[in-house]
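Of the protein chains in this complex, all but one are displayed in their positions.
For subunit A:
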Amino acid sequence: MLRQLFNFKGGVKPQTNKAPSVQAPIGQAPLPSRLYVPLHQSIGGSPNPLVQPGEQVLKGQLIGSADGWLSAAVHAPTSGTVLAIEDHVAAHPSGLPTLSVVIEPDGRDQWAARRPLDHRTLAPERVRELLRDAGVVGLGGAVFPSHAKLTAAKTVAVEQLVINGAECEPFMTCDDLLMRERAEESVRGIAIFRDLLAARRVLIGIEDNKPEAVAAMQAAVLQLGEDYEVVAVPTRYPAGGAKQLIRVLTGKEVPASKRSTELGVQCFNVATVYTAYRALAHGEPVISRIVTLTGNVEQPRNWEVRLGTPLRDLVALGRPKADTSNYLMGGPMMGFAIPDLAAPVVKATNCVIAGSPSLFPASPPEMPCIRCGACAEACPHELQPFELYWFARARNFGKTQEYHIFDCIECGCCSYVCPSHIPLVQYFRFAKSEIWSREREKQAADAAKARFELRNARAEREQTEKAERLARAATARTAERKALPVKADAAASQPAASVEAAVTTSPVDAEAVKKASIVAAIERARAQREAVQPRNTEQLSAGQKKEIAAIDARRAALADPAKPADATSERTGG
């Protein structure tokens, strides 16, 4: 029975140019003289280096441990010596450096201990951990850690698991060759993801311009007795986008605000599935990937390349033609110009294209937008690129967000069809990164404000505390000054003084010491009480004076039974 396929809106049909690189089988790229393995190769936290310069490492040895849950580990691609952990140019449009482990291979290519495991005997949590520690990330180009995508939504069961073998980018054939040559292992790997997500159905989507890959996958599925469905989808860029492929195969449209698992569907690239299988069933972490080397080269071909191999060494394998002017990483639609060939192959490097003026003619000059709406028709996400373009160009970023710029997958369809040759995607990338940077700045400013306010509150608190302390000290001092003559008086006549004297003569008597300290405390308290100066005592009328005298007399009478002959009350009274 033929499966009913759905359609996604928009899309373009560029020339595929896939034929040159599928003539030869996947080749094993030779060991380069130096490997530059960047520690940060995936979305999420940057792994921490675990090795020291001068240390010997084995092939597959962990050299960077995952930092947090959303991160993936990095491993040594071959055995050798760590020369340095230093900044090296990154495989990034900016050409900026990133912390990399420089390894000099020893040529023996000796594996570290590998532990093959069967995922069915392990707890799902453990499998996710293993995948993270094996550095399994989405190899379609987004390099999102796969283990983080392997959790089903709480309320919705996973109906369909979509395996993405569409490979819609022109020139790129790495997934095609992988499915042709390593179909069985890829199909075995699907079982891991299916079991973790408890998916009911598995759909393998492959563009219909790859009949060999479709046949190979179908044969492998049959041979392994699985019930996966291999579906040939119409060739139309960007059918390999996760949301587009999900739409084509299941008819489900994933809204911007939701994850696909909330609709009961999840999507993985076929190369990711393959590496997950190698990681678990063979204990081999992700240390290499298949890279298409094509374009203006004598020998276009797919190579299995160790991560960290400098791009210069890789392109030399294809023997670039004399008129090669630049190199692209990724496809011609979504890729970027490599600023420096010293940059290494990383997990995101799916394709390297040598460009020449005849292959990629310089874009004609940008003309004004004529509001033809061709970009809106081509947009697979049903956005309005022309509106986004105006707002991005005017740096009106609030408006670009209102027009859902973050739904844009930067597929390049709009730039491709634009009759005015406007580099629309460039504007959208600019707007997106500007918005992100502003958000970062805003967060930093809010945090700074919070710290500033805390600091002010602290300063204020400290000041009031200090003022209180000073006030207390001042009262204590005045009390002392008042108490001193009192003590002198009291020492002559009070029994308290005799007790104190007794204490000093027989210090061994603990009971007496205690009593004496109590008495002394009472004395201090009394002195403090009396230190309170009566205010408004000048210019008193005779009646008031009489009243005060009467009160003092009453006080003295009250104090009498506890302490007879209160000399001080007489003093204050007078």
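The rule is short, and it goes like this: a residue touches a chain if its C-beta (ideal position, glycine included) is under 8 Å from a C-beta of that chain, and two chains touch if they have at least 3 such contacts; residues count from 1.
FYI, contacts and distances are computed from a predicted model.
Considering only "Iron complex transport system ATP-binding protein", "Ion-translocating oxidoreductase complex subunit B", "Kef-type potassium/proton antiporter accessory protein, CPA2 family" or "ABC transporter permease", the record for the omitted chain gives "Ion-translocating oxidoreductase complex subunit B", by its UniProt protein name. Touch with the chain omitted from the figure is made, among A:N7, A:Q23, A:Q56 or A:S94, by A:S94.
Checked against the full complex, the candidates A:A198, A:L222, A:I370 or A:L454 give a single residue touching the omitted chain, namely A:L454. Residue A:Q426 is the one among A:S65, A:Q401 or A:Q426 that touches the chain missing from this view. If you put the hidden chain back, the residue from A:Q56, A:S437 or A:S517 that touches it is A:S437. Listed for subunit A, the residues touching the missing chain in the whole complex are 40, 90, 92-94, 96-98, 365-366, 423, 426-427, 429-430, 432-434, 437, 440-441, 444-449, 451-452, 454-455.
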